[in-house]
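As you look at this complex, bear in mind that one protein chain is not there, while each of the others sits in place.
By letter and in written order, the chains are A, B and C; residue numbering begins at 1 in each of them.
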């Protein structure tokens, strides 16, 4: 996976079985997120705001995406931002808001963790912890996630090869946590008309090489709200086990990523279209579970 | 389109209306390839071998893809190859074979032209001339194609931005030929598990910026036969007006691109799946026309 | 710096002065690493093994690179490796070995830190802490490094733009630590004949935009031992303030990165050539200081 041939694995290397590989486990892994199964025949939709900004913003968005058919709620409390002067997230206050609306709606919650010291805290609030693109090769964080007992959503690094992506997952699996969902979210290329280039070929490639579920993030993958619907349909047609989408009750007022967030109405419309595509390939969109899960 | 701000268009530039732009022409352009319409509600399938290798290879493949539902036949007579020691195509002999099977099957033919001096020759045999990825910025060739009276299939350069792609089309349109079909066929990125990275986001982007039809080449875009079906489904779901696929009656014996060519059976199976996806988005796959067109 | 226009900096953003910018501080920053100055007229050479493997390996290499003219010793105790099954470094045992040879040779030591929880530990042994390429956007780690009182060597992410690189430095500066050295170490491109593409244009660009010192890592930048000398000469000619190179007393036996490590003799030969290039541009190679510093 590295071009440098001297990266000899310790103890002979290739003889060590890769836990993420199809060769090690042929049947699909199904990850259970507090009752919502990812990787089976149903396609799951994760939706919610980029960042938790306020009680009203989170709660209105959460209630609406649940009504629209989302099975899991997303929302960032700790935000990795290119500039230190950008909004860094509400922190534990954001986690608490997620936990309140989680109880009300019954939607399991996924939220990002950036620091080894916060894995325990985040895991105590979330149903699934997310390791973001910029931290895909943050090995201490991967190990810490591997030691916690929550499912992990691992996003592909924006310049990571498929092999590096699977090796990052291997760090988590190798600690005993087998509940890993892979997420293609766009890679960095020379093209600038989109925020990233969403690499949909990663979906069939990952599913061929690994038994882990694979979902797609069309919001970060394109950076363009109007393009999210068409790329979402393509992601399901190509075989993704789910989507994670940014939805905001007032996209034009969003503190971050408003340009790529769907409005509540746009989300509802899209769900209807996705249902048709899922059916055309012999799958179904998962419906929100009745609480308690 | 170039980062260098000194690329000032002559005569003020941005005031010149771009012929490829949606702003210039709002309704979709429909390109008519000897009776087969591309860019309307029907999705067209172009299929055939990478290169014309022999009478038997071409004819058997052509008859089979027609039976399977392809509307247009592809096959290269002049082949751009990275090495001068690779098979360079049968040349005019290949064009003649295409013309014979074209008459028999009634399938219009698309084939590549690489040299300004051969545009007239190729256009005399083909229903549509193809300008390949490596020649997307071969401006004399674009101009020559703009002066001929045949539709042009313009493939995106593997290093070309969306803007450069549309400007290449502009060279053709600017000569008075408005029958241009754009083709996304994969861009070059750091990822090496696929031959190229098929940029499906190019489809909605091109259709938003331009009125020209857009098709997708999943064969070159992935370089992997087993991945062609899933990416074909995604291409239709994302909104492509058609597909161009490599199909070979004996892929394992193909002189070029066998690893990415579908067998005749694989093509038939795929067509059934594509029909379902097309229906899910409210479109249909075009059926081969009854000859004479 | 992000293509997404909604990444609005908090509090108006662009009005906040960037601490890394030349506009904020016009004169060059000189970083003092226990007596060795980086960013002045002298060019500093950092050399040593990729990873600390053993007492013998480290000590022999350290003594030799000092004799050859290196001013600072490098050596990894905590290693970020793509696979969990590769050698992960000796950990604190490695730090202790670095500290012994540091005392003997008088060479200040730079070593990598990967985990927020280890910054204090690593800083207690090292004269300069390194944040590696994979952690360039590990914001909690950058903040922690900004709160410690040691100089920081920040390597460019293999997928990071110049703007993102400077914003990562900003996270450190913003915590009050102004002792930051930037390091170009190769970016990921489509080219595979080298491990990465060493972007030497980053040196004049960074020095124009920022007052921070800039050094180059030709070992990771090329991944090829035989190419290190020519790229090192180019790095000095282009204006780098120093080099960081992998040197190993027995490259063919190295546990990691042997293919890109110079032998002791190769390092000595290169130093002679670098002296000439430095002179041609009116600078000098810094000589190892006499201990105690």
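Everything that follows uses one rule, which is that contacts are C-beta pairs under 8 Å (C-beta built on N, C-alpha and C of every residue); 3 or more make two chains touch, one makes a residue touch a chain.
Just so we're clear, the structure is a prediction, and the values are computed from it rather than from any experiment.
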Exercise. Which residue from B:31, B:77, B:154 or B:167 sits in contact with the chain not drawn here?
Worked result: B:167
Exercise. Which is it among B:153, B:198 or B:254 that touches the chain not included here?
Worked result: B:254
For this session: Provide the residue numbers of subunit A that touch the chain removed from this figure.
Result: 159, 188-190, 192
For this session: For the chain that got dropped from the picture, name the residues of subunit C it touches.
Result: 159, 161-163, 187, 189-194, 197-201, 203-205, 208, 221-222, 226-227, 230-231, 233-239, 273, 276-277, 279-281
Exercise. For subunit B, which residues touch the unseen chain?
Worked result: 1-11, 13, 16, 80-87, 114-117, 134-135, 137-140, 157-159, 163-164, 167, 170-171, 174, 188, 192, 194-195, 223, 254-260
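Keep in mind that, in the parts below, only the chains that are shown with their structure count from here on.
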Exercise. Looking at mean CA positions, which chain is nearest the middle of everything shown?
Worked result: A
Seminar exercise, completed: At the largest C-alpha centroid distance from subunit C we find chain B
Problem set entry | Centroid spacing, where centroids are CA-atom means, of subunit A and subunit C in whole angstrom | 33
Exercise. Which integer distance in Å separates the CA centroid of subunit A from that of subunit B?
Worked result: 35
Exercise. If you average the CA atoms of subunit B and of subunit C, how many Å lie between those two points?
Worked result: 48
For this session: Identify all positions of subunit C at which a residue touches two or more other chains, and write them in rising order.
Result: 188, 192
